[in-house]
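Only one protein chain is missing from this complex, and each of the others stays in its spot.
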Amino acid sequence: MSEAGGSARIIVTGGTFDKRYDAIKGELTFSETHLPGLLEQARVKLPLAVDIRLLIDSLQMTDAHRQQVLEACRESPERSIVVVHGTDTMVETAQVVGRAALGKAVVFTGAMVPYSVQGSDAPFNLGFALAASLTLPAGAYVAMNAKIFAWDDVMKDKAEGTFKPRSA
Amino acid sequence: MSEAGGSARIIVTGGTFDKRYDAIKGELTFSETHLPGLLEQARVKLPLAVDIRLLIDSLQMTDAHRQQVLEACRESPERSIVVVHGTDTMVETAQVVGRAALGKAVVFTGAMVPYSVQGSDAPFNLGFALAASLTLPAGAYVAMNAKIFAWDDVMKDKAEGTFKPRSA
Amino acid sequence: MSEAGGSARIIVTGGTFDKRYDAIKGELTFSETHLPGLLEQARVKLPLAVDIRLLIDSLQMTDAHRQQVLEACRESPERSIVVVHGTDTMVETAQVVGRAALGKAVVFTGAMVPYSVQGSDAPFNLGFALAASLTLPAGAYVAMNAKIFAWDDVMKDKAEGTFKPRSA
Partner (left out) sequence: MSEAGGSARIIVTGGTFDKRYDAIKGELTFSETHLPGLLEQARVKLPLAVDIRLLIDSLQMTDAHRQQVLEACRESPERSIVVVHGTDTMVETAQVVGRAALGKAVVFTGAMVPYSVQGSDAPFNLGFALAASLTLPAGAYVAMNAKIFAWDDVMKDKAEGTFKPRSA
């Protein structure tokens, strides 16, 4: 089974997934990514490269930031890539990567509740996106709510906090 | 994208994944599955049937139990199936389902640490297995440690608590 | 032992202790108190009245709000009272209650990290304050950082996020 012998890359950009509570400021901020702890907890044995590119709220992501994400995908020696991204502009960045047609499976995911908050969807979403990146054909995808969306047919329903096909 | 419009079935059999601490007995036992809570936390919107077949330790699983699991897979109207199973005999049950060649993607997963214990791998593993069931071709698989194994080339390394190819 | 036969009252005013993550807004807000869940988790059998007076950030607490807290203490039939309060102005409200010399043991506590966030100090602080209210002589106190302070000799060190005697 070729998948068992595979490898993958996780590109971290920040987003709700990685927000932490700052007890002094009394608010959720970015300090460092939760990825290494989460991967250890998940007992991951797949060879995995973690590339921490950005640690920002996706509402603050500029075109230049999106080019950085695209560049990180392009440089990746692994063909299976998960991009951890804020949900608010995940679709826009997926479009930038999707249009570039890199010949790799790039799966965007994130979280509606930070990993550091009780009841987070982060571990499930990361597992879901990682398996998708190992099994899907080349392309860019958004993986949220246990659904897989092509980059050119997905939108965030901000009122519900869920992702849907644009065409529905 | 067809996957976004899919659906799946989760067949629960118990295992470490679903053990809960009984404060009176002072030990981990089975009372009810954590699946509904976990799926809500993961904000799953994929149409999903949950079939609670068994709630037992996989060391207590008999041939008759394995036939029940096979039957549950056979009866499933969904082609994408996740079986939540104890890790100790997960491979044996996967073999029973794999040999039956049901024409469905059946992905076995479980947990090394119960969902109810801090640092559980359960949410990640469930997300990983669910995406695998949606994207893999028909067959039976074991999905653990962020790896996907074919049913006929996998073993549990009990000393390490990880899964490996039998052929390695 | 008279303490074992006692009873107490918890007056809820909000504060970091009770903030919850709102996944749609993407921020910490107030919706309802965590007190009942926390008390069940702590397996509390002491007769306990929970009086939810306010659910606000303590930076927004006005003199009128502080009078409401004082009123709640005055009306309490229980002589042992815990007030769950935001840390930023906890000292000011403790002074209002302390000056009133109600003849009851009123212990102010709160949390630097919300109960709903991993690594919260809320359960420990609530247990600490509750025992203090059952055992201390009448007076108003602040109980934080596993220390007990008299209402007229305490300040918050905002840079460190800890409480200290004013006189030190």
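By written order: A, B and C. Residues from 1 in each chain.
The rule is short, and it goes like this: contacts are C-beta pairs under 8 Å (C-beta built on N, C-alpha and C of every residue); 3 or more make two chains touch, one makes a residue touch a chain.
Computed from a predicted model, the values in this text were never measured in an experiment.
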item	value
Partners of the unshown chain among those that are drawn	B, C
Sole contact to the chain not displayed, among C:L28, C:V97 or C:L130	C:L130
Residues belonging to subunit B that touch the chain removed from view	16, 21, 23-24, 26-28, 88, 112-114, 116-119, 158-161
Absent-chain interface as seen on subunit C, which is shown	1, 3-6, 38-39, 41-46, 48, 112, 119-121, 123-132, 134-136, 141, 143-150, 153-154, 161-162, 165
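Keep in mind that, in the parts below, only the chains that are shown with their structure count from here on.
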item	value
Chain-level touch network, classified as line, ring, star, complete or other	line
From subunit C, the most remote chain by mean C-alpha position	B
Highest-count interface - the chain pair sharing the most C-beta contacts	A-B
By mean Cα position, the chain sitting nearest the middle	A
Geometric centre distance via CA averages, subunit C-subunit A, whole Å	39
Subunit B and subunit C: spacing of chain centres that average the CA atoms, whole Å	44
Separation of subunit A from subunit B, taking each centre as the mean of its C-alpha atoms, in whole Å	24
Multi-partner residues of subunit B (each touching 2 or more other chains)	43
